[in-house]
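A protein chain is absent from this complex, but the other protein chains hold their places.
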Amino acid sequence: MNDSLLPVTETTDDSGSCHTHGYLGDKKKYLARVKRIEGQARGIHRMVDEEQYCIDILTQIAALTSALEGLALGLLDDHLRHCVVDAAKSGGEEGEAKLAEASAAIARLVRS
Amino acid sequence: MNDSLLPVTETTDDSGSCHTHGYLGDKKKYLARVKRIEGQARGIHRMVDEEQYCIDILTQIAALTSALEGLALGLLDDHLRHCVVDAAKSGGEEGEAKLAEASAAIARLVRS
Amino acid sequence: MNDSLLPVTETTDDSGSCHTHGYLGDKKKYLARVKRIEGQARGIHRMVDEEQYCIDILTQIAALTSALEGLALGLLDDHLRHCVVDAAKSGGEEGEAKLAEASAAIARLVRS
Partner (left out) sequence: MNDSLLPVTETTDDSGSCHTHGYLGDKKKYLARVKRIEGQARGIHRMVDEEQYCIDILTQIAALTSALEGLALGLLDDHLRHCVVDAAKSGGEEGEAKLAEASAAIARLVRS
């Protein structure tokens, strides 16, 4: 199982400040979604391998992009409701850091 | 190997009109890209399974979305250079149909 | 001065719950940005009127879209820091409503 994740340049070891990730309440639902996304990526791989028609591949790429947006929006909503609000309630630098981090993540999504 | 592709509602059996897909000249390069994309999707699956930090998962989703955009733009460029231009040269309904199909694909990418 | 705003279908008279909008601290900065955005829109109008080259118009459209994204991300960041966090601190339905509203706004930005 070789993943192709981007190297994480900054350590974001925030586990100390956000013990229970918001999305865990729905972990089963999220796992089903990422499994489907993995299947979509596998399907696109197969389409290229089988030399299918360009436009049909582009349609599947647009569908996968939409699925990824939906996943990201779900995770972000949970993150705002849990980590960010909790940190903001306790206030201070921690709250500020979580808000800045969430805004940066939103910017990456809007611009990607 | 269970793919999760969208059902294709309209048959786009264009193989008759566009025998050699533009991207085939670079098939090796495209296969390497889709393999990496599949690895990125697998990595995101693993991150959710291991309950990693939301923001780190969002970063990887943005990276995968960018990789998909790059793949789509490459396929589209090849498609315009080959299928669309060839069909437009021969003119008539075929040329018109290919142009309309390409514009619809571009619209899906811009809006997804 | 005829604006072309979308009709607002739901009244969002939230002024009662969020008296001082987050962005007001930087109102001057935001006014400068929206003035520039208005100028960009006017410039695109003029380019079409003067029958300039398509590709140059598309370049200016992409620049305006990026400027709008930047404006939206700035407003959203201020909104999260003020209205959403304040409402979440006081908790209850109000906090929940503000979070849902912010998530819906983020979704519209990511998908537009």
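Brief remarks on what is shown
The chains carry the letters A, B and C, assigned in the order they are written, with residues numbered from 1 in each.
By definition in this document, a contact is a pair of C-beta atoms (placed from the backbone, for glycine too) under 8 Å apart; a residue touches a chain by one contact, two chains touch by 3 or more.
This structure is a prediction, so every number in the text was calculated from the model and none was measured.
Among B:Leu5, B:Val34 or B:Leu109, only B:Leu109 touches the chain that is left out of the view. Along subunit B, the points of touch with the absent chain fall at residues 69, 72-73, 76-77, 80-81, 84-85, 88-89, 95, 99, 102-103, 106-107, 109-111. For subunit C, the list of residues touching the undisplayed chain reads 1-6, 8, 12, 14-15, 18, 21-24, 27, 30-31, 34-49, 51-66, 68-69, 71-72, 75-76, 78-79, 83, 101-102, 105, 108-109, 112.
The rule is simple: only the chains that are shown with their structure count from here on.
Per-chain Cα centroids separate subunit B from subunit C by 31 Å. Centres computed as Cα averages put subunit A at a distance of 20 Å from subunit B.
The residues of subunit B never reach two or more other chains; the list is empty.
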